Structure formats: C-alpha cells, structure tokens
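Here the complex is missing a single protein chain, while all its other protein chains stay put.
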Amino acid sequence: MGEILKVHGLTRHFGGLAAVMDLSFGVQSGEILSLIGPNGAGKTTVFNLITGTLLPTQGEVVFQDHKITGLRPYETTSLGIARTFQTTSLFYDETVLDNLIVSYHCRTRMGLWDALFQTGRSREDERRCCQKAEEILKFIGLSERASEFARNIPQESQKRLALGVALVTEPKLLLLDEPTGGLTEEENIGMMGLIQKVRTRGITVLLIEHKMKIVMNISDRIIVLNYGQKIAEGSPQEVGGNSAVIEAYLGVGYGKN
Amino acid sequence: MVLFFQQMVNGIMLGAAYSLVALGLTLIYGILHIPNFAHGHKYMWAAFTSLFLVVNFHTNYWVSLVIAMAVLGLAGVGVERLVYRPLRNVPHINSFIAAIGLLLVLESLSLIFWGADFRRFPSLYDKPIHIFGVAITLQRLLVIVAAALFIILLQLFIKRTWLGATIEAVAQNPEGAQLVGISIDRVSSLTFGIGTALAAAAATLIAPIFLVYPTMGSMPNLKAFVVIIIGGMGSIPGAVIGGFMLGLMEALGGGYISTDYKDLFAFGALVTFLTLRPTGLFGKGVR
Partner (left out) sequence: MNRIAGKWIILAILVIAVIIPLVVTNKYYMNILIMSGIWSIVALSLNLILGYTGQVNLAHGAFFGIGAYASALLMLKLKLGFWLALPFAAAIAGFFGFLIGLPALRTRGSYFAIGTLCFNIIVTLIVDRWEGLTEGARGLLGIPGPGPIPLPWGGEISFKTMAAQYYLVLCFLLLTIFVLRRIIQSLVGRTFRAIRGNEELAEAVGISAMKTKLLSFTISCFFAGVGGVLYASYIGFLSPELTDYHVSFDALIYVMIGGVGTIVGPIIGTLLIVTIPEMLHIAAEFRLLLYGLILIVMIIYLPRGIVGWIKGLKGKRRQEVVWEKS
C-alpha cells in the first residue's frame, strides 16, 4: 500500500560522537518492522528523531508524504505517530483508567470555555474519552485493574498499560521501544500476541527489541543497526544469515533469548 | 575617562564579591544539586558574626574573618545534615522550598537577635588611595585581592588535594564514587561547609564597605543565582566569569545609564539567559 514512514540520511551528533549516521529506510504501511542491534547502536535515538524528541543534525523524516522533521513530539502524535519508552513511562499517580482517559485528549476539541460552561462539546468529548479508554482497556486486557493506581500494578501490566496509552491516541504508526523489557518467557508471548492484535487494527508497528525469538517470529522485515549505521535490511531469514550481523553481535556476547 | 576607570574598578570589586558568593553556591549546586536558596542569609549571618566579634570583643579584623568562616562552615554542615539530607532522594524543588523555610528562619532570628537597624562595620582600611587618578579604598582593593586568593586556593584544593578529588568524583558520578568507597555523606558535609565558609569570607570582606542589616543577604543571594545560571550551574570558572561580568555590567550600567534601575540589569540578564540559554555559558546544551 505504500510507505507510511521514510527517513532520509538521518544523522544525529552528540558533541563529536555520531549516534546515528546517514540512516535511510522506509516503513511499509501495515507491516511490523523490527529495529535491532547491539546496545548503543542508536535505536532509541532513531525513535527520538522520528517523534521529534531530538532534532536531527542532518536528514529528514517523512510521514505519509509530509515532512515532519523538527516537529515537536505532541505535534507528531497528533499526526498519528505514537510511542512507548524503553523505561516504562506512565502517569504513576493516576489510575489505570485515568492514564488512558487523559491520553485521548489530543483527539478532543474542547477548550477552556467548554470546560467552564460545561457545553455540549465538553460533555461529548468527555464521554468519548471514557468510551475510548474503556475500549482500549479491554483490548489490552486490564479491565479488572481499571481503578488501581499505575504505580501499584505489576510490571507486566505496566507494560500493557504503556502500550494502551500509546494506542489511545489513535496512531497510524506505533513505535514500541523494548515492550518486553523485564518480562518472563510467558509474559513475552502475551505481549507478542498483543502486538499482533495491534497490527490487525491496521496500525503499522516499528519495534525495537532485543529478544531474537520474538523478533524472528513477529517481524515482517528487520533492520540491523550498528554504531548508528544500517548494516543489514531484509526478511528475518535474510538477516539471520547475514555475516555482518553475526559479527556485530558476536563480540558483545548477545545470546538468543 | 576617569569615570570609566572608576566604574571599571568598582565593577571589578563588585565582580569579585559576587564571584566569591557564587562560588560557594555553585559548589553546593554542582555537587549536591541543591539550589541552596538560603545562601545569602548565611552570608548575612557571617557579617553579623564578625561584626559582633569586632565590636564587642575587639577582635582583629582578620581573626574575625577566620572565625566567621569557621562558624558558618560548621553551621553549613549542620544545615546539610538536618535539612537537606532528608530531602536527598526527593525532587530538588523540595529542597528549594526547604531553603526558603531556612531563609525565613535565618532572617527572623537575625531580626530577633540584632534588630532591624542598619549597622556600620568599623573598618581600618577605608582611607582612599589614588591609582592613576582613580580613588579606591584599601578595603575595596582587599576584596579583590582576597577574592582572587580564595578562588585560586579553591581551585588548588579541588584539583590537587585528595579531598578535593572526592568532591569532583561525587560531582561527576555519585554512584561510581560510592563504589570506590567515597562517602557521599562526608562529601556533602564537606562541600556545604566549604561553600558556606566562602560566603562567610565574602560577607566579612564586603561588610565594611556597605552596611550590615538582616535583609542584606537577599540581593547578593539572588544575584549569586543569576551568576551561576549565567555561568552554568556547577561550573567554577562559570561562577567566576559570571560574577565579574555581572559586577562590571552593574557598575557600568549604573554609572552610565541609571542608578535607580541598576539592579534590573542583573535580573534582566537572568531572564534573557533563561530564555535563550538556560544551561548557561558553560553548561551542557539541550535538545
């Protein structure tokens, strides 16, 4: 159906160090594309550059044929790019449900005036927030935890919630940064199933993941980074046999999970 | 032309004073990330302490300086233990609020003990000497010289002694420092003690030039913060350069533009820096 995201010559320097160097790739609409590579290869930096958390030193990001380089994170989210963070990030002092409700804000239209006078628009928007939140709550399987505080739920639920928070913003492209971090073997399978469920909704997924079993199982395509540069790209089979890839991982002692 | 040099000299003296106060502040902030908002009021207490000693006990000026530094240094250690240490693991803004509380305590105690009157610090060094047509009192010259001395001593201490190295270690990497056996508690106490002692030195040096009164610390406190924000929080060279920049700016601005609004320069500068480059001249950039 076409490329939903394209990066051209993306480069980002920190002082003298190039975290990402002249990176170009495209993400096909509806696919699950995994970004892998040893620690420090620049994967999270790529996410930050796409969402606007960081400004590229050079290069550009194109989303649905619009240049989005340099837009701020809240703007890219409005356009349809959502993300999760490597270290789980939630509104810890809010309940699970409230986490989801507030995250729908970008799809509402009410403003201060509406809030003050409780206009029809504000009531409509608040109803839609609650509706959407409930729907996603069910989707991620946390309905029984709706009124628990985010800081009190177990880690696996927190990871699900983080995914849910990103989903509530109605993205077309979802960037997941190590969604299975710290999860057990069993929990991994659950998360994998959830990600595949996400794809059935027509959302494209760009995934950073270390656990090779998951990557090989779930990805349509894989891109391998090392020292901020692309060293391989292709289907799981193609990448798995690529000698440069094996070399990149060999010295780091990266076992399969 | 003479006016220019006169203001330059004033500016350098002011700058020296600001640098000294800011040094203590940046040390504490850089190591402990505590915005020690009560710094100016400890400065005020140092001035009162040495005033008290000189007036009531006829202590030698320089001895009173040393005693004031020691007393305030110890007080700084005490404050760190009682007030800031419990707040070490909470967001730093809580420490800021605690510092505000501390400021109120110090100010009120000063009002209670000393009263609100403005006092004069008797000085031995207020005869003006003339250099190239510029009049400057010996006291002002002493401020510049003493400040320079303290800056050099501090730099030597940090770079050449083992204790100084532990302070730098904690500043750069607290976890790593702990791993090699450095006690964060001890470094915190040391840093606070030194930082406060520096402010005490500045206070005793300046007191004879201006008056001594309970709220004398407020402006220097704020300006010290302006200095370390401009120079970069935690940077020693930043504090020195920022201090002199501010001193000169105030002296020249005050002399040529307007004395009424001279305090505005400091705060205007701060606002500009906060907006354009929040991390200061020597801090690290963002985004």
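We call the chains A and B, going by the order they appear; numbering starts again at 1 in every chain.
What we mean here is this: a contact is a pair of C-beta atoms (placed from the backbone, for glycine too) under 8 Å apart; a residue touches a chain by one contact, two chains touch by 3 or more.
Remember, it's a predicted structure, so these values are computed and weren't measured experimentally.
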### Summary
Full-assembly contacts of the left-out chain, visible side only, are chains A, B
### Message
Just to verify: which one of A:126, A:156 or A:187 makes contact with the chain not shown?
### Response
A:126
### Query
Touching the left-out chain: which of B:177, B:226 or B:246?
B:226
### Task
List the residues of chain A that touch the chain left out of this view.
51, 53, 72-74, 77-78, 82-83, 85, 89-94, 98, 101-103, 105-108, 110-112, 114-116, 118, 122, 125-126, 129, 149, 152, 165-166, 168-169
#### Entry: Missing-partner contacts on chain B, residue numbers
35, 83, 86-87, 90-94, 96-98, 100-109, 111-112, 222, 225-226, 229, 260-261, 263-264, 267-268, 270-271, 274-275, 278
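By definition in this document, only the chains that are shown with their structure count from here on.
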### Task
Determine the centre-to-centre distance between chain A and chain B, using the mean Cα coordinates as centres, and give it in whole Å.
47
